[in-house]
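See below for the structure under consideration.
Only one protein chain is missing; all other protein chains are in place.
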Amino acid sequence: MIAYLFRRFLTLLATLLGAAAIIFIGLDLLPGNASQILMGADADPEAVKALAQQLGLDRPAIERFAEWLWGLSHMELGNSYAYSAPVAELILQRMSVTVPLALMAMSITTLLALTAGVYAASKQNQAGDVGIMGLSQLGVAIPNFWFAILLILLFAVQLNWLKAGGFDGWDEGVWEGFKALILPAVSLAVVQAAILARITRSAILEVLREDYIRTARAKGLGAQSVLWGHALRNALIPVVTVMGLQFANLLTGTIVIENVFYLPGLGRLIFQSIANRDLIVVRNCVMLLTIMVVVVNFIVDLLYVVIDPRIKSHQS
Amino acid sequence: MSANNISLLRVNNLRVLVPTIAGNLQAVRGIDFNLNAGETLGLMGESGCGKSLTALALMGLLPQGSRASGEIWFQNQNLLQLNESQLCQLRGNRIAMIFQEPMTALNPVHTIGHQVAEPLRIHQQLSKRDALDRTAELLNRVGIDSSRHRIHAYPHQFSGGQRQRIMIAMALACSPDLLIADEPTTALDVTVAHKVLDLLHTLAEQNGMGLILISHDLGVMARHVQRIMVMYGGQIMEEGTTPSVLSRPAHPYTQGLMASRPHWNGQQSTYSSQSNSRPRLKNIPGQVPALHQMPLGCPFADRCTFAEYDCHRSLAPIRSLDQTHLMRCRKKV
Partner (left out) sequence: MNYFLSRARRHPSFIVGVFLCLCLGAAALVSFVWLSGVAFEVRMDQKLMLPSQQYWLGTDALGRDVALMLLAGSRSSIMVGIVAVGIGLGIGVLLGLWAAAAKGWTEEIIMRACDFSFAFPAILLAIMITAVWGPGMINAIIAIGIFNIPVFARITRASAQTIWSLDYVLAAGACGKGKFRITIDHVLPNIMAVLIVQATIQFALAILAEAALSYLGLGTQPPEPSWGRMLSDAQSLLFQAPRLAVFPGVAIALAVLGLNLMGDGLRDLLDPKMSRQR
């Protein structure tokens, strides 16, 4: 068991290393001379060279890569060209928006999806099931940013309950911050919930067809006990898998949604930095997102071992 | 082998309707039988003859969409008229069932201790500790060694034969009055199979429990049951004590089954140089009619060498050949 965890952790580190390499190659080496890009095509070559020296671009790639990795390990990420501020500071600031947003969205998704999925499975092929499945088909087809715009239309334009965008910071009060994040969170959550509800429903239905469910009923267990005591835990495996994958979607979704609502979060930072050609910020933000995704998948793997005892044995 | 003459189970005119593309069709078409306490009854037939559905109907576990009608009298109650919660009180408690595939019949995420203890905790309200103690005892009885330790093991850590024993322990946990075993050994190796069946037999004897053993295997029937019912096309074709049915089969279908067993007469060899000298294996020509193509009369009529005109038009009435041997056929014996 420990061996399994250790091996998975090593795989995690290897994946991160590989990801860092690809990000570095993609965003640092391939584009060519970063300082050229920053200054534009017809800038003075002397000025370009000076900037290159200032940014340390004249040193060999491996050295720059190693330096970056070292910096990552203790949050020393260099300075942003566009903001003239340390990248680490910038990122932390933005995280204070994105992380609560992601957590809110994930909670809403889980709550909605699991209840809807279990309910639909228990009422299979009846009105409740058909209704929920129909809604989820719709939910899957709607672009989340369009849903966001519709929400703005309804709650900001028509009803005037909430603002159409912007985030003033947590200093204004937790409730104000919450109000600013609720529409973004809902628009992120609804599409994911639709997908997860279908997965949950089909996972439970799949499990209900298994022989051991028949055995459980033959022992005298009632429908509810069978559902919660036997079916759900087996159904969790595919559900948790999808939730892990969805986290990645959630993070990238924030890139779009933060733009819709003009939220000063990580996603918007990436986007603005691209517009500013501030590649150092882009590089670090992308790395951060990747780290978060990989870590979440690692946690999912750990959860598997807890849920399904067979996995432990397979590994040993 | 003492069997009291206390009637345990009386089934009258049991019919089971199953949904098919061609509408709801009868897969079990009006069967009657009785079982006394402590008796072992074998229900024999090919795939599709309705024996599994009969078993599921007894438990009230028919798949969604199927319906049973008729009467199933068990301990003064008609099981077909009970609601789900009443049936739940009986299942695993007074009536138990074990199934064909031991590899998939246990929940992989719970320990076997937990699963065997479950009926004890539901029906006898035992505390967790007491239930686990009793579970260890039960597992010992069915031949799972060092059961104290193994209670915390998971199903995937056991072989098929062991899992079937665990299933038996689970089914017998509350000492039911009736155990239905649906092809319990079909998925097991021959040696393991007979050990498991002997175990079932012994336990049934010890507990005075009625046992219905379903199988398509003549060998299993011969060794382990006292009475045999032969099913075909949703009907019971012949019924009687094992020696009677197997040595003096009366119904043409049973006769066909007995005749199609391979015979070893000592002189035959597959490596015989004259391959023509080996007699061919006999079989019953034709096929079991599909559900939606069931003839009006006897379902076996099309394949029967003795079929008369009436056989195609109506089912024969049940005839007694002697006190215990019955058959549903017009053929002169």
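All chains are identified by letter, namely A and B, in their written order; residue positions are counted from 1 within each chain.
The rule is short, and it goes like this: a residue touches a chain if its C-beta (ideal position, glycine included) is under 8 Å from a C-beta of that chain, and two chains touch if they have at least 3 such contacts.
The structure displayed is predicted, hence computed values, not measured ones.
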I'd like the shown chains that the missing chain touches, ordered by label. A
Among A:M104, A:V118, A:I152 or A:I199, residue touching the chain not depicted: A:I152
Cross-chain touch to the chain not pictured, restricted to A:L111, A:A223 or A:I274, is A:I274
Have a look at A:L5, A:L27 or A:A52 and name the one touching the chain we're not showing. A:L27
Checked against the full complex, the residue among A:L51, A:L77, A:L112 or A:L251 that touches the missing chain is A:L251
Chain A residues touching the omitted chain (full complex): 15, 18-19, 22-23, 26-27, 30-31, 124-125, 137-138, 140-143, 145-147, 149-150, 152-153, 157, 164, 205, 245, 248-249, 251-253, 255-256, 259-260, 270-271, 274, 277, 279, 282, 286, 289-290, 293-294, 297
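By definition in this document, only the chains that are shown with their structure count from here on.
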Chain A - residues contacting chain B, complex: 210-212, 214-223, 230, 233-234, 307-310, 313
Can you tell me which positions in chain B touch chain A when the two form their complex? 59, 61, 84-85, 88-93, 96-97, 99, 101, 104-110, 118-119, 122-123, 154, 156-157, 167, 170-171
